[in-house]
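Dropping the structure in here first, questions after.
Every protein chain except one is present and positioned as in the full complex.
Which chain is which? They are A, B and C, in the order written, and residues in each are numbered from 1.
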């Protein structure tokens, strides 16, 4: 990993997962997804729109806070990012709290935000949680903010395509309702993933390494995207890329 | 009728019917209701708001065409005006067509506009139709654009308080679902009303004359309201009052 | 893209949402639609129409008309609408204004339906088998309420004062245009002009903007609402409106009108 850092790998991976989207949005406190989306846009030849929450230059929403949700329901939003304090093996996510008895949980997080809706409607939801530990990746979430796909015939055009962490990329197999370990990031191992994951997942005999960003991508990211994301996330851009806003 | 004309009588009558309202709106092609509402506002001591469709100065709607309907549903709109190609004795109104077989009616009018909604939600709907003939005032409308109150327990905060024509003012008795001839305009008679009305209505032995506008009202109307309504209805104001916009 | 190319994006049979006369009506594009001989349109008036619906009906473009009213306002009855209805030239779906607004908003929210008060006991409701009545499950006593299926137009078509350099369109307080565009698969817009500004760059203009993400085509059409008015930017052409109302009273007169103001006017350019 001499020639790129962890953040750059995640950003480049996200950009690859967004390939072919027409419209991608990112939510609050999402510098890595935001940079990934801007990178994907830069490589789309003008075919992709990106809406970065909190940006001035890259935010076209002008119909109030409900517009992002309406966009999703209209089928216009191809991809979005969700995380969770807990994520389980059926792709249920929990943004509310853990332990105790709801609503008096032992740990309380801010709340579900838009997850209970966007997770059902956006076709390409990328679960993104940097921390990959058994505290986060649990057998069963304590509270379901948004349910993994049930395949019960109910209206569900959206759902997770997979889960990206500091260690790996799991694809989500919707038919089997299970994660599949697809790639492990450079410098990490399948054993490390297994040791730090509390849920069962499918693991092929041979798990390739997550693709490393090529030099052209790194140049684009560092020269152009870094300045674009600095408009919304100046501290992140300064810390990771050493740049300020364009 | 030497000292006022028919339009002035109607305007003054409408203003009286609106007394106590907080918010009154008028629709398209409604110069007499518009002038009546502005007159009522002028006498309200600042307690009444009026929204005149088509006005610049007296239109606060800025949330698109749906706002008037939302206002009504919120309970904020106290009074509105509706007419009809046909009106029957149970206060059903028809803005669609007469004769033939719907939709191939012999006569076709523009359509129901907002009547199928506002008639149910605005507490003080004033039915206003200048033409008072058996062609308009029918035993049973051929098409119900909006139904008179059914008193069947369904949600119905709104409905007609009565019907104002060139000849008279009928109050509507909601409990009995019948019009009651309350006043006959100066220069007209109960017999004339009866001859020109196709539906049954209650008629007390003694029907007073519709109150004539007093001199103060006529002065206010001609000096101030005429110029206010001229902004939206210049031809009407020029023809009736000989004034142009303030 | 010119107006004829814009009209070329509308396939036969499309469901098209159009605004009321006061919101900015794409009449130049309407003439282009008639010239192209587009057929089978499902015209949704949000919530009413006038000259535009009358012209499209008269020219044989409309298979279904969904509206709360069609009228030429102070110029009287919409003659081609009335004649077409009598001649069964199209399927009529009578509505009331807030029902169309609600069904359009349902589509903009990706909802299958939207409830609406009113309508009970009316022949509007009786004549619309696509509308359903359910009992409000939140009420303790019986409380019937109408459910309207979402209206999902293929295309929202309207005329606006200007677009910016990024393809955003200024719609001011005409929020029915936003609702139509959100509901439709795409919006086709004619504008008086393109201005070299960024509508989303200032709070005042952003509040009155329809973002380019909803727009599939913009064509410049100066006086593109003529002979109707565009907001208070230009007034309607009274002489022409009277002429239309007079000529459209008969089939022959309307044909002569089209020949003179739709077909020949374009050929002369």
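Just so it is clear, contacts are C-beta pairs under 8 Å (C-beta built on N, C-alpha and C of every residue); 3 or more make two chains touch, one makes a residue touch a chain.
Keep in mind the model is a prediction, meaning the values are calculated, not measured.
In the whole complex the chain that is left out makes contact with A, B, C. In the complete complex, the hidden chain is touched by one of A:77, A:98 or A:146, namely A:146. Residue C:206 is the one among C:206, C:225 or C:247 that touches the chain not shown.
Across the entire complex, the residue among C:1, C:134, C:235 or C:256 in touch with the chain not shown is C:134.
Within the set A:20, A:111, A:139 or A:187, the residue that contacts the chain not displayed is A:111. Counting over the whole complex, chain A has residues 28-29, 54, 56, 61-66, 69, 73, 95-96, 102-104, 108, 110-121, 143-147, 150, 153-156 touching the chain that is not drawn.
Touching the omitted chain from chain B are residues 23, 49, 56, 59-63, 70-76, 121. Along chain C, the points of touch with the absent chain fall at residues 102, 109-117, 132, 134, 136-139, 143, 145, 147, 149, 171-173, 203-208, 231.
Just so it is clear, only the chains that are shown with their structure count from here on.
Any chain bridging chain A and chain C, meaning touching each of them, is missing here; the list is empty. Comparing the centres of all chains, each the average of its CA atoms, the largest separation from chain A belongs to B.
Chain centres here are Cα averages; for chain A and chain C they lie 40 Å apart. Centroid to centroid, with C-alpha atoms defining each point, chain A and chain B lie 59 Å apart. Annotation for chain B: no residues touch two or more other chains. Residues of chain C in contact with two or more other chains: 178.
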